[in-house]
Structure formats: C-alpha cells, structure tokens
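Handing you this structure, nothing more for now.
Omission of a single protein chain aside, the complex is shown with its protein chains in their original locations.
Order of writing sets the labels: A, B and C. Residues in every chain begin at 1.
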Amino acid sequence: MKPDKLTAEEIYYLMVLGRQFEYAAKEHYMQGEISGFLHLDIGQEALSVAAMKAFEKGDVFSTYREHVMAMARGIEPKAVMAELFGKATGVSEGKGGSMHLFDPSHFFYGGDAIVGGHIPNAVGCAYARKFQGDLSGVMVVFGDGATNGGAFFESLNIASAQKLPLLFLCENNQYAIGTKITRVAPFETQSKKADPYMRTVDVDGMDALAVYEAVREAQHYIEEGHGPVFVEAMTCRYEGHSISDANTYRSEQEMTLCKQKDPIAKLKAQLLSEFGTTQAHIEALEAKARSAVDEAVAFASQSPEPPLEARFDHLFEEGGDHAL
Amino acid sequence: MKPDKLTAEEIYYLMVLGRQFEYAAKEHYMQGEISGFLHLDIGQEALSVAAMKAFEKGDVFSTYREHVMAMARGIEPKAVMAELFGKATGVSEGKGGSMHLFDPSHFFYGGDAIVGGHIPNAVGCAYARKFQGDLSGVMVVFGDGATNGGAFFESLNIASAQKLPLLFLCENNQYAIGTKITRVAPFETQSKKADPYMRTVDVDGMDALAVYEAVREAQHYIEEGHGPVFVEAMTCRYEGHSISDANTYRSEQEMTLCKQKDPIAKLKAQLLSEFGTTQAHIEALEAKARSAVDEAVAFASQSPEPPLEARFDHLFEEGGDHAL
Amino acid sequence: MLYREALNKALDETMAMDGNVVVLGEDVGLYGGSYRVTEGLVAKYGEARLIDTPIAELSIVGNAVGMAIGGLCPVAEIMTANFALLAFDQIINHMAKLHYMSAGKITLPMVVRFPQGVSKQLAAQHSESYEQMLAAVPGLVVLAASDVNYAYHALKYAILRDDPVIFIEHELLYNKKGEVDLNADIDPLKARIVKEGKDVTIVSYLKMVDDVMKAIPAIEEKLGISCEVIDLCSLNPVDYATLEASLKKTGRIVMVEEDHKTGGYGAQIVSWAAEEMFYSLDAPPLRIAGEDIPVPYNRQLELASIPTPDSITAQIVAWGEKHGA
Partner (left out) sequence: MLYREALNKALDETMAMDGNVVVLGEDVGLYGGSYRVTEGLVAKYGEARLIDTPIAELSIVGNAVGMAIGGLCPVAEIMTANFALLAFDQIINHMAKLHYMSAGKITLPMVVRFPQGVSKQLAAQHSESYEQMLAAVPGLVVLAASDVNYAYHALKYAILRDDPVIFIEHELLYNKKGEVDLNADIDPLKARIVKEGKDVTIVSYLKMVDDVMKAIPAIEEKLGISCEVIDLCSLNPVDYATLEASLKKTGRIVMVEEDHKTGGYGAQIVSWAAEEMFYSLDAPPLRIAGEDIPVPYNRQLELASIPTPDSITAQIVAWGEKHGA
C-alpha cells in the first residue's frame, strides 16, 4: 500500500526535518554543546522515516542511530535536541544522551548502544503483545553489522518458533564502522540469514515510498498472524560512522555514487510528479522543518542542566514497600 | 567412501566398547564411585564412533556427552574411567571429570559443559589450521539443543565468511534434556539453519556406515578447500539426559521405536552380510570390549586419589619468567 | 515444606494473583524445572505462562527485559549460575540500566533466578557463584535465599517489586526442610539474626549459613565465647544497620562465603567494617572463603577448596586464639 498524499508529504517533512536536525547536531557538537558519541542518520532518512510512519500502530526498538526515528515516531525535536545537549528537558532528562532516547508514550523503547542488544528485548515485547492478543506488531531496527551477532540469530529462531508478531528491519548501509559487511559475512544481503526462518523482503532503502509499502505490507502480514517478517533495506550513510570517524575507508567514487541516490531528492521528485504536490508546498514544508530545528536548538540551549542531585534519581522505581 | 572391513570391525568394536563402558559407568555411579553429572551416550554410538574414525586426521571438539568419542579417538578406556572416578590417573587427573576429557596428543580438546561453548573454540582452531596451511579440518560435535544458541550461529557465519576447514556435526537426538527440539525451534532438521552458509548433509545417525561415509566425504570436501560443511545425524539416546533424569517425557512407544533402530545390531548385521565378518570374530570383538571395560574399571578403582595439594597445580602454566 | 516447594509456592501464588506474571527458562514448563521449582505450574497456568525456552541464556534474560517493557512481569530461570555469564550483557547493560537511562520512563518488574555454588562434583563450569559480580552492579537488587521461609517471602517480594531483582538460590538447598510462616512480617531487604551472641559477629548468606551454624557448637566450646550469626539475605542493598549494631556489641567480625576469596563478595563487607567500624573493631576481621582455584571435580579436592563446618571451626578457633576473642 502506497502512502496517501498527506502521508507522503509528512514523510517528506520528517525526512527534511531529520536531515536538518542532524546537521544542526553536528554543528553544535563541533561547538562543544553536544558530546559523547553522535551517530548521524544523514542519507538514511527514507528508511528511518518511512518505516516509522508505515508502522504507526506498533512498538519500536532501535539503535544508537535513532534521532530521526525518534522524531518520526512523534517525539518532539526539542526533547531530542535537549537530550543531546544533556539537559533536564531532554527526553531522558540528560541521563541517556544521543544513544538512549526512550518514550513509551510514543511506543519507542530506545536507543540502545549495544549492537544487537535490543533485538532480544523486541522479541520479548512481541511475546508480550501476542500474549495480550495484540498483533499490531513490534518493529526492531538494526544495522547490517548487528546481523553477525548471537543476539540477532537467537532472535530469528525464537521469533520463528513462536510465530511472534515481529518485524525485523535491517538497515544495510554495508558498513559496521569501517568494516564492509562482505568482509565478515558471506553475503551482501543479510536477509539470506533469515530465509530459513521467515518471509524476507528486500527493498530499496533510498526510496521512501518503497520502504513505506514494504513495511505496511509486512505489518499487514504480521497482523494476520503469520508470524515474523524480515525486511532489508539497502541504504547508505553520508557521514562517518560517528562524528569522530573520518570516513577514510570509502572512496570518493563510492561516496558520489551513494549520494546520487539521495532519498530526499527522490521523494521530492515523486511528490511533484506523482502526488501533485506543488513546489510552493514543498518549500513550505522545508521551511517548517528548518524552523522546527531552530526552535529545537534554541530550546535545548536555553534549557537548564539537571541539578546535580538528579543523578541519584531513577535508580529504582520503588523501595518495595508496596509489595506483599 | 565406505570403511574397509578392518575399519568397520574396529568401529564395531569401539561401539560395543562404548556401550559396555557406559553401562559400567552407570553401575559405578549407582555404587557411588562416580559422581556429578553423567551423560550416557547409549544409542548414539554409531555417530560417536564412526564420525571419529572417519575423521582421524583432524582435530575434534566435543560436548559433555563424550566418553565414547574420547575412546574412539584413541584415549585409553582406563584413563577415561579413572577420570570418571576422579582419580589421579584420569585423563584430566581428576580435575575435570566426565564432562571434561582432554587429550591434545589425540587431537581431542574436550569435553565442554557449556552447551555450544566449544563451537567458537573449534572455529578458532580451524582458523589456526588454515593459517598453518593444514586443511585436514576440525570437527565440532554438538547436540540439537546447541543449535539455538548465539555461539552456534556466530560460528556458522564466521566459518562461512572465512571459508574455514570446519565440520559441524550435529547429533540430533531431538531433545535438550526434556525439551523437544520442535517446541523451541521451527524445524525438525537443524541443518536448515546452516543452509544459507554452507553445504549441508543429512545422514541416518543410527547407521554407522552411513555416518562414516558422510563424514569422510565432508572431510574430503574440506581438504579441497571448499570451506565448512554441516552434517546432521538423526539419532536417539536410550537413557535419560543425564543419570539423574528419569526420562519421563518420552512415551514407551517412542522409546521402543527408537531402540528398534539399534546401531550396534545394525552394524553387526552389516558386518555379517556385507563384510563377511564371521560370527566368531564378532564374538571375539565383543569379548575384547568387555574385558577392556573390566580392565578400565579395575584400573580406575585401584588408582590413587590425587593428593590434596594437587588442587593448586595447573592454575597457571608459568610465572612469566621466560617472557621478554 | 522443602525450599524448592517454598519457591514453587511463591511462584504459584503470584501467578494466581497477577495474570501478568510469566515464567521462562529451559525446561521450566513441561519438565517442571531441572530442580523441580516450577513443578506442576504448567498444568495450572498453561504453556503461554510457563515458557520453555531454547538454550539461549542471552535471549532468556533479553526477552524477559522486553516482556517487562511490554507489560508482563517475567521471572526468568537460568539453570545454573555459570550459564548466566552468557546473559551478562542483558543483565548488566540492559536489565540494570534501562530504568536509569530512560529517566524512569521504562520500568522493569522482573526477576532472574538461578542456583549457584558448589554442589557435588559438577566441576568448574557448573560450580561457581556470581554474587560478587552482580551485587556490585548499580540498578540491581540482589537477594540470596538461605532458608525456606525467606525463600518464599523474598521471592514473592522480588516478583511483585517493580525493579529488576537477581534472586540467588543454592543447588544444595533445594531439598532443605523448613516452615513457611505465612503471617511472618518479613522485610526481604533486612538481614536476619540467625543466632544472637555477644563476642563475635559471623556474617554469611546462602548455604554457608547452615555450615556456620553447624560449626557454632564447636567454636563456642573451644573458644568459650558466644557468636552472633547474621544471614545477610539481601546482598544489595546491604542492611548495614544490623551489622553495625552487632559489631558495636561484639567488636569482632568473621565473614564466611563459599566463593573464591580474592575479590569475593565478602571483601565489600569486611572493607565496610574496616572503614566505618574501625574504632569498634577489637581484632582483625577474618574472611573464610573458597580457595582461588577453579572448582576441581574430585570430591576430596572439591571439599578442600571450599569452607566446611570443620574448616570454619578450625579457622575461627585459630583466629580467636591468636587475637584473643
């Protein structure tokens, strides 16, 4: 199912927002207002945004490269930027940072900095949903590099054996930091690993409409009770792995090829030609995105630091006095 | 390649030896001379013995259910039984016990009590052998239950990506303790899991000649540099998981069906009909096996306990004074 | 009632009370648990609530975390402590940290249970203890059940509490007999004074509490003293108030644990005593613990490597004579 015009335009808006957000984050990192690891999603926005929009009903578990997904999920850009700034107003109150955005009110459960570590968590959540009679499904997003780890494999097996309502979404940008996936796995396409266990779908991760369609269909299949699905999207990140990675392992030619397939340019063209969106409306969406980012930065920089004593909060939910 | 007559007879001898050994171990466990966990291999001897004989050239890593394999590998029954008795003359000097038999002089590296834990070790050893230009191969034996764990899956991927000289041998007895494999994995045949990564072969694990042939062919394929192979043998254990398991989860009917395919009876018939072995020679082999077991038990029970101070030995190989 | 039956009862009652409580682990369902702790529960609550898992400890804990996120109250069983090492990433990086890193947005009402310790000749890969590691992880509550009554009350508490709890059992305690006092007013985070005394405070937990109690008559007779025996019960948080009161009275502390001595759990307790109770101490603290070697298979070697009632007696008597207890 293709997105309708409004949805397609919202996806466009969120993709532009995402990219602007990431560039702003980069800038403020350089200025020392953001620190730690910062993994930018630039180039991968089609995937991050369209998958979230297509999966609005279910739960989502993601990785450390999740700012754009968090926003596509409905978390305010302000709350995300403030988290990167480590502020009290951040979505994790400054405790988590870039890699640890959580908001159960948007059914978004991280933000996990252990490669593959969130996949078993998503499996467990899918179990809970099935147990509760809810087949909307859980989506777990991970990179190509995560598909070499035990956590991923155990999850394929369990999700398949239990027929869980789980969508595995592999963002295959072909690299884990500086290591090309084909040097450490026998395939280019990691869906091969899931083939024995479940339905697998390959989709062009630079094409937002295609991603939307694939994820909608996968969710539909899950809702019908068929069990898990594996969707793999080939994509490409424009920046280094994190902000401190000089990205020297990819040739200029490779980078050029990759950027030629820019997902934002592509969706823009599709909006104009297939959906009848006007150039003026596109510009309005872009302007709105820019101002949302400006607002987010202003909010983040003006927000207060958490008080020092806040570090002792949230170690435990309760002393246990309610129990028994 | 089928085994020649002498080899087939030796396999028969070792299978009978193995079974007698296991019954003796059970008896002496009941009498309190052996303790801890004791996992008997009764019913699975075709696999354990024929695979070892077919793989004489390479290295072997196995599980806690390894007495029979260790002996088929050439380790003296005495040294194995003495280890079960915890004696100083045991192959691991009483430190390891039933689950931890090691003898590098027979290229046998355990004996591991962590399900699947030895598989990455076998992968590393296969890397070392390839590095050394030796393609005889490494064989790693594990149960069906181990094929659900991360260690196994990571190993499939790495062995395949690196084209390692590694034979994965799955003893599929359909149960992990009391849990039937099909309740926790989506397949009956676990070779499906290896399908995307490497050549897979299914063989009747109750037929020693078939196992021999399959393992010989697999080793040949490995020696030619094609990378890893996965061999799965369907088999059946006659006893409980370990000596303390009452085996109540399998019906009488299931047990009867399983024992009808007895591998020793089968090989005996084949020896008589296909290899021209005489009944008298078979009886001689059986008598030899019985006396080897008697001797092993006598040796074990007469052997000394390790001195108490021996427990401080072998913590480290050396203080490091040779270094630099 | 047996210790394992008390655990079973705690599971049974919480499962009856709260439909969100589920149990997962290897052979916990149809098989009834390898130490029979979950026996009979699958018949009552069905396979969806007694989940037989594959042998994949990382997933057992990782799935439990996700189930808790999804609104269930999972109780995960790891068959033996050593296998929990496969799940340390999930226990330490996820279970212990998600509540904190999410500023409380994620809550993990879950329990991970396992038996540990030296049983009988199970060798080095099946005989270890990990409270040393897990009680040092911020974000985890770590309880250790040494007796039947505590096992029952503490496991119920652990299941009902909205935080991640590590619940440690001992392989040799499952058949221990005792009474469950349903009306007992037990705070599972409080230490238990097993025996009052005035000359020496002996601190212990899990199975060693029994071994200490067996040693007490000989110790008291030989040294002509009376010992106070404290079962810590909660290994994190620690009930230092109870320890402090006892030490103020006795001025002497002995820590008895089964795990390897170097860096063992008891180091924290003794170190606390040295820092916080320095001026109350009349003699050097004594740690009695397992030797710093992997646990050997041979029975004599195995027994020599861990504290026993006899070795506890011998060490405390020698120490008492030397330092005038």
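A few points about this structure:
As a convention for this text, a residue touches a chain if its C-beta (ideal position, glycine included) is under 8 Å from a C-beta of that chain, and two chains touch if they have at least 3 such contacts.
These numbers come from a predicted model, not from an experiment.
Contacts of the undisplayed chain with the visible chains, over the whole complex, involve A, B, C.
Only one of B:F102, B:Y175 or B:F275 touches the absent chain when the whole complex is considered: B:F102. Looking at C:E179, C:E276 or C:D310, the residue that reaches the missing chain in the full complex is C:E276. In the complete complex, the hidden chain is touched by one of C:A123, C:V148 or C:L247, namely C:A123. When the full complex is taken into account, the listed residue touching the unshown chain is B:A151, out of B:V68, B:M81, B:A151 or B:I243. The chain not displayed touches subunit A at residues 35-37, 86-87, 92, 94-97, 99-100, 112-116, 145-146, 148-150, 176-179, 183-185, 249, 305-306, 308, 310-312, 315. Interface residues of subunit C with the unshown chain, by the touch rule above, are 58, 82-83, 85-86, 88-89, 92-93, 96-97, 100-101, 123-125, 128, 132-133, 135-139, 236, 260, 262-268, 270-271, 273-276, 278-279, 281, 283-287, 292-294, 296. Subunit B meets the missing chain through residues 59, 61, 92-96, 100, 102-104, 109-110, 112, 114, 117-129, 131-132, 150-151, 154-155, 157-158, 161, 313-318, 320, 322-324.
Assume only the chains that are shown with their structure count from here on.
Contact counts per chain pair peak at A-C. Of all chains, the one whose Cα centroid sits at the greatest distance from that of subunit C is A. Between the CA-based centres of subunit A and subunit B the separation comes to 46 Å, rounded to the whole angstrom. Averaged C-alpha coordinates put the centre of subunit B at 36 Å from the centre of subunit C. For subunit C, the set of residues that touch two or more other chains comprises 53-54, 56, 58-59. Shown for subunit A are the residues that touch two or more other chains, namely 150-151, 154, 157-158, 161.
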